[in-house]
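Excluded from the complex is one protein chain; the other protein chains are retained at their positions.
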Amino acid sequence: MEGLGLGYLGAGIGAGLAVIGAGLGIGNVAASAAEGVARQPEATADIRTTMIIAAALIEGVALFGEVICVLLALK
Amino acid sequence: MEGLGLGYLGAGIGAGLAVIGAGLGIGNVAASAAEGVARQPEATADIRTTMIIAAALIEGVALFGEVICVLLALK
Partner (left out) sequence: MEGLGLGYLGAGIGAGLAVIGAGLGIGNVAASAAEGVARQPEATADIRTTMIIAAALIEGVALFGEVICVLLALK
């Protein structure tokens, strides 16, 4: 029972840490994208596509981490 | 009981960490968006759409993390 408890603890902390990484990463990308759109509004489509590709990559890693935490939480 | 308790601890800490990530991330995006709107008010719609796309992506990861914490908290 103690062992399962440590797993649950890890699942909770890991889920939080994964969101920190994804949040800071996507936030950084999108902040620069917003500044870029403000500087060159006619390049909006290109800037937004670049941002979405990067955000999707970050999202992919984050969801992988979250799935591991789900596996631990459902033990 | 000890094991479940560790899960509750993880749920609480994880929920807090997830909010840190989402808060800092969305805050960073929106800060740049506000500056961008101030610099080019005529690009407001583009900037705001970019901001909302990014915020929704961050929000998605954060809610996934929070759901894991709910799973742990309701064990």
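So that you can tell them apart, the chains are marked A and B in the order they are listed, and the count of residues begins at 1 in each.
FYI, a residue touches a chain if its C-beta (ideal position, glycine included) is under 8 Å from a C-beta of that chain, and two chains touch if they have at least 3 such contacts.
Note that the structure is a prediction, hence the values are computed from the model and not measured.
A.B. asks: Since one chain has been left out of the picture, which residues of subunit B touch it in the full complex?
C.D. replies: 1-6, 8-35, 37-39, 41, 44, 47-48, 51-52, 55, 59, 62-63, 66, 69-70, 73-74
We take it that only the chains that are shown with their structure count from here on.
A.B. asks: Return the distance between the CA-based centres of subunit A and subunit B, expressed in whole Å.
C.D. replies: So the centre of subunit A lies 9 Å away from the centre of subunit B.
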